[in-house]
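Read through the structure below, which is laid out as C-alpha coordinates, and then see the notes.
Omission of a single protein chain aside, the complex is shown with its protein chains in their original locations.
Presenting subunit A:
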Amino acid sequence: MSSITGHSVTDELPHDDGRPPLDADKAGTGRLGDRIFGGLATGSGIFVIALVTLVGVFLIAQAVPSLLNNNANFLTSREWVPSGTDPRFGIVDLLWATVVTSIIAMLIAVPLGVSVALFITQYAPSWLSRPAAALVDLLAAVPSIVYGFWGLKVAGDYFQPVAKFTDTVLGWLPFFEWGGRPSAKSTLAFAGIILAIMILPIVTAISREVFSQVPTAHKEGALALGATKWEMIRTAVLPFGKPGVISAAMLGLGRALGETLAVTLLLSALNPSAPFSFSIFGGGETFASRIANDAGEFDSPQKTGAYIAAGLVLFILTFIVNAAARVVIERRKAFTE
(Lines give C-alpha, C1' and ligand atoms only; values in the text may rest on other atoms or scores of the structure.)
Protein backbone atom coordinates (compact mmCIF):
# COMPACT_ATOMS: atom_id res chain seq x y z
CA MET A 1 0.00 0.00 0.00
CA SER A 2 2.89 2.36 0.37
CA SER A 3 2.73 2.67 -3.38
CA ILE A 4 -0.13 4.96 -2.50
CA THR A 5 1.49 6.78 0.34
CA GLY A 6 4.56 7.32 -1.80
CA HIS A 7 6.99 6.02 0.78
CA SER A 8 10.27 5.15 -0.87
CA VAL A 9 13.30 3.21 0.28
CA THR A 10 15.47 6.27 -0.15
CA ASP A 11 13.48 7.98 2.57
CA GLU A 12 14.19 5.40 5.20
CA LEU A 13 16.33 6.36 8.13
CA PRO A 14 19.99 5.29 8.05
CA HIS A 15 21.35 2.56 10.28
CA ASP A 16 22.82 3.47 13.63
CA ASP A 17 26.30 3.64 12.22
CA GLY A 18 25.21 6.10 9.56
CA ARG A 19 25.09 3.50 6.79
CA PRO A 20 22.11 3.96 4.45
CA PRO A 21 19.39 1.28 4.66
CA LEU A 22 19.54 -1.82 2.48
CA ASP A 23 23.12 -1.07 1.55
CA ALA A 24 24.75 -4.38 2.18
CA ASP A 25 26.86 -4.16 -0.87
CA LYS A 26 29.51 -2.25 -2.58
CA ALA A 27 29.28 -5.22 -4.85
CA GLY A 28 29.48 -3.62 -8.25
CA THR A 29 32.52 -5.24 -9.80
CA GLY A 30 33.21 -2.55 -12.35
CA ARG A 31 32.98 -5.19 -15.04
CA LEU A 32 31.18 -4.47 -18.29
CA GLY A 33 27.95 -6.19 -17.28
CA ASP A 34 27.78 -4.25 -14.07
CA ARG A 35 28.55 -0.98 -15.72
CA ILE A 36 25.87 -1.50 -18.38
CA PHE A 37 23.19 -2.64 -15.97
CA GLY A 38 23.99 -0.02 -13.38
CA GLY A 39 24.04 2.56 -16.15
CA LEU A 40 20.62 1.46 -17.41
CA ALA A 41 19.13 1.63 -13.94
CA THR A 42 20.62 5.05 -13.25
CA GLY A 43 19.58 6.14 -16.73
CA SER A 44 15.96 5.23 -16.00
CA GLY A 45 16.10 7.23 -12.82
CA ILE A 46 17.51 10.23 -14.65
CA PHE A 47 14.87 9.75 -17.36
CA VAL A 48 12.14 10.14 -14.76
CA ILE A 49 13.72 13.36 -13.50
CA ALA A 50 14.06 14.62 -17.07
CA LEU A 51 10.46 13.72 -17.85
CA VAL A 52 9.00 15.67 -14.94
CA THR A 53 11.28 18.63 -15.65
CA LEU A 54 10.21 18.51 -19.27
CA VAL A 55 6.55 18.54 -18.29
CA GLY A 56 7.08 21.67 -16.25
CA VAL A 57 9.22 23.42 -18.85
CA PHE A 58 6.92 22.57 -21.73
CA LEU A 59 3.74 23.61 -20.03
CA ILE A 60 5.28 26.89 -18.90
CA ALA A 61 6.88 27.57 -22.28
CA GLN A 62 3.57 27.12 -24.08
CA ALA A 63 1.46 28.89 -21.53
CA VAL A 64 3.56 32.04 -21.22
CA PRO A 65 3.03 33.49 -24.73
CA SER A 66 -0.73 33.09 -24.39
CA LEU A 67 -0.67 34.61 -20.94
CA LEU A 68 1.27 37.60 -22.27
CA ASN A 69 -1.34 38.13 -24.98
CA ASN A 70 -4.14 37.82 -22.49
CA ASN A 71 -6.04 41.08 -22.16
CA ALA A 72 -7.85 40.04 -19.03
CA ASN A 73 -6.38 39.21 -15.65
CA PHE A 74 -5.71 35.47 -15.69
CA LEU A 75 -6.26 35.07 -11.98
CA THR A 76 -9.30 37.25 -11.46
CA SER A 77 -11.26 37.25 -14.71
CA ARG A 78 -14.34 35.12 -15.33
CA GLU A 79 -14.16 35.41 -19.09
CA TRP A 80 -12.98 32.59 -21.34
CA VAL A 81 -12.35 33.75 -24.90
CA PRO A 82 -8.91 32.30 -25.48
CA SER A 83 -8.58 32.96 -29.23
CA GLY A 84 -9.01 35.83 -31.67
CA THR A 85 -7.42 39.25 -31.69
CA ASP A 86 -8.57 40.13 -28.21
CA PRO A 87 -8.00 37.01 -26.13
CA ARG A 88 -9.47 37.36 -22.65
CA PHE A 89 -9.43 34.48 -20.23
CA GLY A 90 -9.32 33.96 -16.49
CA ILE A 91 -9.71 31.07 -14.13
CA VAL A 92 -11.98 32.30 -11.35
CA ASP A 93 -14.96 30.20 -12.41
CA LEU A 94 -12.82 27.12 -13.00
CA LEU A 95 -11.09 27.49 -9.67
CA TRP A 96 -14.41 27.89 -7.89
CA ALA A 97 -15.99 24.82 -9.47
CA THR A 98 -12.86 22.73 -8.94
CA VAL A 99 -12.46 23.69 -5.30
CA VAL A 100 -16.16 23.39 -4.45
CA THR A 101 -16.59 19.92 -5.98
CA SER A 102 -13.39 18.69 -4.37
CA ILE A 103 -14.33 20.04 -0.94
CA ILE A 104 -17.76 18.44 -1.14
CA ALA A 105 -16.05 15.20 -2.08
CA MET A 106 -13.70 15.49 0.90
CA LEU A 107 -16.48 16.34 3.34
CA ILE A 108 -18.24 13.12 2.39
CA ALA A 109 -15.36 10.78 1.64
CA VAL A 110 -13.13 11.48 4.63
CA PRO A 111 -15.60 10.70 7.45
CA LEU A 112 -17.03 7.80 5.48
CA GLY A 113 -13.61 6.46 4.50
CA VAL A 114 -12.31 6.71 8.06
CA SER A 115 -15.40 4.92 9.36
CA VAL A 116 -15.00 2.17 6.79
CA ALA A 117 -11.32 1.84 7.65
CA LEU A 118 -12.22 1.61 11.34
CA PHE A 119 -14.82 -1.00 10.47
CA ILE A 120 -12.30 -3.06 8.53
CA THR A 121 -9.52 -2.85 11.11
CA GLN A 122 -11.45 -2.79 14.39
CA TYR A 123 -15.02 -3.99 14.02
CA ALA A 124 -15.24 -6.49 11.20
CA PRO A 125 -15.04 -10.15 12.18
CA SER A 126 -11.75 -11.55 10.97
CA TRP A 127 -13.28 -13.51 8.10
CA LEU A 128 -14.84 -10.34 6.76
CA SER A 129 -12.05 -7.80 6.99
CA ARG A 130 -10.00 -8.97 4.00
CA PRO A 131 -12.94 -9.32 1.59
CA ALA A 132 -14.35 -6.03 2.85
CA ALA A 133 -11.07 -4.28 2.08
CA ALA A 134 -10.95 -5.91 -1.36
CA LEU A 135 -14.52 -4.80 -2.12
CA VAL A 136 -13.79 -1.18 -1.25
CA ASP A 137 -10.63 -1.37 -3.36
CA LEU A 138 -12.74 -2.55 -6.29
CA LEU A 139 -14.40 0.87 -6.29
CA ALA A 140 -11.04 2.22 -7.47
CA ALA A 141 -11.10 -0.13 -10.43
CA VAL A 142 -14.27 1.30 -11.94
CA PRO A 143 -13.18 3.74 -14.66
CA SER A 144 -13.90 7.42 -14.18
CA ILE A 145 -16.02 7.64 -17.31
CA VAL A 146 -18.26 4.82 -16.10
CA TYR A 147 -18.88 6.74 -12.88
CA GLY A 148 -19.84 9.73 -14.96
CA PHE A 149 -22.14 7.75 -17.22
CA TRP A 150 -23.76 5.99 -14.28
CA GLY A 151 -24.26 9.29 -12.49
CA LEU A 152 -25.78 10.82 -15.57
CA LYS A 153 -28.10 8.00 -16.56
CA VAL A 154 -28.95 6.24 -13.32
CA ALA A 155 -28.01 7.80 -10.00
CA GLY A 156 -28.61 11.40 -11.02
CA ASP A 157 -32.38 11.03 -11.12
CA TYR A 158 -32.41 10.08 -7.46
CA PHE A 159 -30.64 13.30 -6.59
CA GLN A 160 -33.50 15.46 -7.86
CA PRO A 161 -35.61 15.12 -4.67
CA VAL A 162 -32.52 15.67 -2.51
CA ALA A 163 -31.77 18.93 -4.28
CA LYS A 164 -35.39 19.97 -4.01
CA PHE A 165 -35.52 19.20 -0.31
CA THR A 166 -32.27 21.05 0.39
CA ASP A 167 -33.54 24.03 -1.55
CA THR A 168 -36.78 24.10 0.43
CA VAL A 169 -35.11 23.81 3.81
CA LEU A 170 -31.85 25.67 3.31
CA GLY A 171 -32.56 27.60 0.12
CA TRP A 172 -32.45 30.92 1.97
CA LEU A 173 -28.69 30.45 2.22
CA PRO A 174 -26.90 31.50 -0.96
CA PHE A 175 -24.92 28.24 -0.90
CA PHE A 176 -27.95 26.00 -1.24
CA GLU A 177 -30.10 27.98 -3.60
CA TRP A 178 -31.48 25.95 -6.46
CA GLY A 179 -33.92 27.23 -9.03
CA GLY A 180 -34.48 23.89 -10.72
CA ARG A 181 -31.89 24.70 -13.35
CA PRO A 182 -29.53 23.11 -14.18
CA SER A 183 -31.06 19.72 -13.46
CA ALA A 184 -29.91 18.31 -10.13
CA LYS A 185 -27.48 15.83 -11.62
CA SER A 186 -25.60 18.58 -13.44
CA THR A 187 -24.83 20.57 -10.32
CA LEU A 188 -21.57 20.99 -8.45
CA ALA A 189 -23.13 19.22 -5.47
CA PHE A 190 -23.84 16.03 -7.37
CA ALA A 191 -20.45 16.05 -9.11
CA GLY A 192 -18.92 16.35 -5.63
CA ILE A 193 -20.86 13.31 -4.46
CA ILE A 194 -19.65 11.23 -7.39
CA LEU A 195 -16.10 12.42 -6.72
CA ALA A 196 -16.56 11.36 -3.10
CA ILE A 197 -17.31 7.80 -4.24
CA MET A 198 -14.25 7.87 -6.47
CA ILE A 199 -11.81 9.00 -3.76
CA LEU A 200 -13.34 6.79 -1.08
CA PRO A 201 -11.05 3.81 -1.86
CA ILE A 202 -7.84 5.83 -1.52
CA VAL A 203 -8.96 7.47 1.72
CA THR A 204 -10.00 4.09 3.09
CA ALA A 205 -6.83 2.31 1.98
CA ILE A 206 -4.44 4.75 3.64
CA SER A 207 -6.50 5.14 6.82
CA ARG A 208 -6.78 1.37 7.04
CA GLU A 209 -3.04 1.05 6.76
CA VAL A 210 -2.29 3.44 9.62
CA PHE A 211 -5.07 2.09 11.83
CA SER A 212 -3.69 -1.41 11.49
CA GLN A 213 -0.31 -0.15 12.69
CA VAL A 214 -1.59 1.09 16.04
CA PRO A 215 0.53 -0.69 18.66
CA THR A 216 -1.46 -3.40 20.41
CA ALA A 217 -0.09 -2.13 23.73
CA HIS A 218 -1.89 1.19 23.23
CA LYS A 219 -5.17 -0.51 22.47
CA GLU A 220 -4.91 -3.05 25.27
CA GLY A 221 -3.81 -0.32 27.64
CA ALA A 222 -6.94 1.65 26.90
CA LEU A 223 -9.14 -1.41 27.28
CA ALA A 224 -7.41 -2.37 30.53
CA LEU A 225 -8.20 1.07 31.91
CA GLY A 226 -11.85 0.27 31.38
CA ALA A 227 -12.45 2.03 28.11
CA THR A 228 -15.21 0.75 25.89
CA LYS A 229 -14.29 -0.20 22.35
CA TRP A 230 -15.31 3.20 21.04
CA GLU A 231 -13.36 4.97 23.78
CA MET A 232 -10.37 2.80 22.94
CA ILE A 233 -10.66 3.90 19.31
CA ARG A 234 -11.09 7.53 20.27
CA THR A 235 -8.17 7.56 22.67
CA ALA A 236 -5.70 5.12 21.12
CA VAL A 237 -6.47 4.46 17.46
CA LEU A 238 -7.56 7.87 16.21
CA PRO A 239 -4.75 9.93 17.79
CA PHE A 240 -2.19 7.48 16.44
CA GLY A 241 -3.76 7.48 13.00
CA LYS A 242 -4.39 11.21 12.76
CA PRO A 243 -1.40 12.13 10.56
CA GLY A 244 -2.22 9.19 8.30
CA VAL A 245 -5.83 10.28 8.01
CA ILE A 246 -4.76 13.85 7.22
CA SER A 247 -2.46 12.67 4.45
CA ALA A 248 -5.17 10.31 3.19
CA ALA A 249 -7.52 13.27 2.98
CA MET A 250 -4.92 15.34 1.13
CA LEU A 251 -4.15 12.59 -1.38
CA GLY A 252 -7.88 12.11 -1.90
CA LEU A 253 -8.19 15.85 -2.46
CA GLY A 254 -5.36 15.71 -4.99
CA ARG A 255 -7.24 12.98 -6.84
CA ALA A 256 -10.50 14.90 -6.73
CA LEU A 257 -8.96 18.13 -8.05
CA GLY A 258 -7.65 16.49 -11.19
CA GLU A 259 -10.51 14.09 -11.80
CA THR A 260 -11.81 14.70 -15.27
CA LEU A 261 -14.32 12.50 -16.94
CA ALA A 262 -16.95 11.94 -14.31
CA VAL A 263 -17.12 15.69 -13.78
CA THR A 264 -17.10 16.44 -17.50
CA LEU A 265 -20.04 14.17 -18.16
CA LEU A 266 -22.07 15.52 -15.27
CA LEU A 267 -21.53 19.26 -14.95
CA SER A 268 -23.43 21.54 -17.22
CA ALA A 269 -21.34 24.47 -18.40
CA LEU A 270 -22.50 27.93 -17.43
CA ASN A 271 -23.67 30.41 -19.95
CA PRO A 272 -20.73 32.85 -20.34
CA SER A 273 -22.95 35.77 -19.40
CA ALA A 274 -24.45 34.11 -16.34
CA PRO A 275 -23.83 35.98 -13.09
CA PHE A 276 -21.49 34.40 -10.57
CA SER A 277 -23.32 32.23 -8.09
CA PHE A 278 -22.19 30.88 -4.76
CA SER A 279 -24.66 28.01 -4.87
CA ILE A 280 -23.44 24.44 -4.88
CA PHE A 281 -26.60 23.68 -6.85
CA GLY A 282 -25.28 25.57 -9.83
CA GLY A 283 -23.45 24.45 -12.92
CA GLY A 284 -19.89 25.22 -13.87
CA GLU A 285 -16.73 23.70 -15.19
CA THR A 286 -13.60 22.53 -13.38
CA PHE A 287 -10.12 22.98 -14.82
CA ALA A 288 -10.10 19.40 -16.02
CA SER A 289 -13.60 19.40 -17.45
CA ARG A 290 -13.07 22.69 -19.31
CA ILE A 291 -9.96 21.25 -20.94
CA ALA A 292 -11.74 17.99 -21.75
CA ASN A 293 -14.85 19.71 -23.09
CA ASP A 294 -12.82 21.80 -25.50
CA ALA A 295 -10.27 19.12 -26.37
CA GLY A 296 -11.33 19.15 -30.01
CA GLU A 297 -10.70 22.86 -30.44
CA PHE A 298 -7.00 23.28 -29.84
CA ASP A 299 -6.40 24.76 -33.25
CA SER A 300 -4.11 27.72 -32.64
CA PRO A 301 -1.06 27.99 -30.36
CA GLN A 302 -2.70 30.97 -28.66
CA LYS A 303 -5.77 28.94 -27.80
CA THR A 304 -3.85 25.82 -26.82
CA GLY A 305 -1.65 27.97 -24.60
CA ALA A 306 -4.66 29.24 -22.69
CA TYR A 307 -5.79 25.70 -21.91
CA ILE A 308 -2.26 24.69 -21.04
CA ALA A 309 -2.12 27.64 -18.65
CA ALA A 310 -5.27 26.29 -16.99
CA GLY A 311 -3.70 22.83 -16.91
CA LEU A 312 -0.62 24.32 -15.32
CA VAL A 313 -2.65 25.87 -12.52
CA LEU A 314 -4.26 22.48 -11.94
CA PHE A 315 -0.84 20.84 -11.92
CA ILE A 316 0.45 23.34 -9.35
CA LEU A 317 -2.68 22.93 -7.24
CA THR A 318 -2.43 19.13 -7.10
CA PHE A 319 1.31 19.38 -6.57
CA ILE A 320 0.86 21.57 -3.49
CA VAL A 321 -1.81 19.29 -2.07
CA ASN A 322 0.22 16.12 -2.69
CA ALA A 323 3.38 17.70 -1.28
CA ALA A 324 1.46 18.69 1.85
CA ALA A 325 0.27 15.09 2.20
CA ARG A 326 3.82 13.89 1.90
CA VAL A 327 5.12 16.32 4.49
CA VAL A 328 2.52 15.03 6.95
CA ILE A 329 3.59 11.44 6.28
CA GLU A 330 7.26 12.33 6.72
CA ARG A 331 6.62 14.01 10.04
CA ARG A 332 4.70 11.03 11.31
CA LYS A 333 7.56 8.77 10.30
CA ALA A 334 10.07 10.89 12.18
CA PHE A 335 7.75 10.68 15.16
CA THR A 336 7.13 6.94 15.20
CA GLU A 337 10.63 5.72 14.41
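Here is the rule we use: a contact is a pair of C-beta atoms (placed from the backbone, for glycine too) under 8 Å apart; a residue touches a chain by one contact, two chains touch by 3 or more; residues count from 1.
Definition applied: contacts and distances are computed from a predicted model.
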Could you tell me which of "Phosphate transport system permease protein PstA", "Amino acid/amide ABC transporter membrane protein 2 (HAAT family)", "Cytochrome (Ubi)quinol oxidase subunit III" or "NADH-quinone oxidoreductase subunit I" is the UniProt name of the chain missing from the displayed complex? "Phosphate transport system permease protein PstA"
Considering the whole complex, not just the chains shown, which residues of subunit A touch the missing one? 2-4, 6, 8-11, 20, 22-25, 27-29, 31, 33-34, 36-38, 40-49, 51-52, 54-55, 58-59, 62, 112-113, 115-116, 118-120, 122-124, 132, 134-136, 138-150, 152-155, 197, 200, 204, 218, 221-222, 225-231, 233-236, 239-240, 254, 257-261, 265, 287-288, 291-292, 295-296, 298, 301, 304, 307-308, 311-312, 314-315, 318-319, 321-322, 326
